[in-house]
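With one protein chain removed, the remaining protein chains of the complex are shown where they sit.
Lettered A and B in written order, each chain numbered from 1.
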Amino acid sequence: MTAAPDPEVVRAIGEHPLFRGLDAAFVHAVAEQATERRFAVDERLATEGTPAEVFYLVTDGKVALEIGSADQPHLTVETVGAGEVLGWSWLVPPHRWRFDARAVKATRTLVLQGEVVRRTLAHHPTWGYLFLVRFMPVLADRLENTRVQLLDLHAR
Amino acid sequence: MLAEPPPEPADPADEGHPFAPIPYAVRAVAAETPDTVTLTVEPRGSRRIGPPQPGQFVMLYAFGIGESPIGVAGTGPDGLLVHTVRNVGRVTAALTRLTPGDTVGVRGPYGHGWPVAEARDRDIVVVAGGLGLPPLRPAIYRLLQQREAYGRLEIVYGARTPKDLVYYEEIQGWRRRRDLRLQVTVDAAGREWYGDVGVVTTRLPDARFEPSRTTAFVCGPEIMMRLTAQALVARGVAPEATWVSMERNMKCAIGLCGHCQYGPSFVCRDGPVLPYSSLAKLLPLREL
Partner (left out) sequence: MSELEPASSRVLSREEFPQLFEALGESGYEIVGPTVRDGAIVYDRLRSVDDLPIGWTDRQEAGRYRLEPRGDRALFGYNVGPFTWKKFLFPARERLWTATRDGVSFRVEPEPTEGPRLALLGMRACELAGLAVTDKVFTGGPVSDPGYRARRARILRIAVQCGQAGGTCFCVSMGTGPAVRGGADLVLTELLAPGPHRFLLQASTEAGADVLRCLRGAGRAPSPDDLGQAEATVARAAGSMHRSLDPGGVPELLRETLEHPRWEIVAARCLSCTNCTMVCPTCFCSTHEEVPDLEGTKVERWRRWDSCFNLGFTELHGAPVRKSGLSRYRQWLTHKLGTWHDQFGMSGCIGCGRCITWCPVGIDLTEEIAVLRTPAPPAGKEGKP
């Protein structure tokens, strides 16, 4: 059931920092079934524990990553804004969201299908490698930022 | 190499004894956070300290308790001084308990502050972490007073949670200004917060400035200053133009007691504001 991707979406994906400058054929391939989607303030983009079938390229607005539990109020641990990527659970088994994501501003995103991107990376290892070189720093930065948060620098 | 005896001492009453605090009256106390207050003080008599430059500090004295080095967060007419104090010890506990009409001792101002004048015609990036904002506040106002003399003005302010943000109302005012760009971020927040969440360095990529003609003023916890300076330098800001404000134990504040040494520097006298170029090799060292 492969539908030809919307050329506007393909163009937008190619302009996002994660894909900018990568092979046009690769961008075209990952854009299969990709859509543009807008979220209103407080609208949910992801729910912890549910299947992570997609990930988002944020093109405008702001999304909060939240951790919640029954006895604790929701805690925002990070916000993701324009030019950034939301979600890596699609890449890492068992492909379930590890946090809640909620728009805190009116937000525009490009929604990519995890299964499509995984398949593309697997079939084209060279593209796959170049993509992961782009994607790893996203994870590395998040990890480093989390470490700094753990230091709780502003506590006395 | 052996020095001849120095001349006879001047009468200490002439220009004031370097260790004697001058009494100031507390005019106003504003609660900033549960453990932080902003004190506005004015001289009780004719004696007052000299005019502080942005980034300088004073020794604030609580009678019978002791002294603590506190950055100058603001100045006003008639020798008025503003200080934001967080309760982190015996002296600061006493300072944060002061009420209007009480007396506090002041001596100073001390040290080298932000090189605001030297940064004319350049883009300015101000990065504050937590209580790093108060010592930057006079620099921000100095820049705004002579706004046309500078390029872009980017301010990035990070705190632990929204409740820990100081000068909240004032910051709302900055947010509305068109002659500066302000980003505020917190390390963690509840659902009531619709702003950015993430450590202060996560906001730097969104700051707009031309690195080759940028001067940065950075103040906050030491690790935050180090990571921020690294990020700015990685983006192309000169280490010599990246200024941080160091903090160390201080007793005398005039380079005589030895407590505040950091490598070759007396933080009280050579700092507290120092260029990152002189600190880059020292900051990663433990227990220096």
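Throughout what follows, a contact is a pair of C-beta atoms (placed from the backbone, for glycine too) under 8 Å apart; a residue touches a chain by one contact, two chains touch by 3 or more.
All figures in this text were calculated on a predicted structure; none of them were measured in a lab.
Just so you know, the chain we are not showing touches B across the whole complex.
In the complete assembly, the contact with the undisplayed chain comes from B:His17, out of B:His17, B:Arg97 or B:Arg177.
For the chain left out of this panel, the touching residue among B:Glu67, B:Asp123, B:Asp164 or B:Asp187 is B:Glu67. Touch with the hidden chain on the side of chain B covers residues 1-9, 12-13, 17-23, 25, 44, 63-67, 88-89, 101-103, 105, 247-249, 251-252, 254-259, 261, 263-264, 266, 269, 285-288.
Note that only the chains that are shown with their structure count from here on.
Within the complex, the chain A residues that touch chain B are 41, 62, 64-66, 73-79, 81, 104-105, 141, 145, 148-149, 151-156.
Remark: chain B residues 86, 88, 129-131, 159-160, 164, 185, 187-191, 193-199, 201-202, 206, 220-221, 223-224, 227 touch chain A in the complex.
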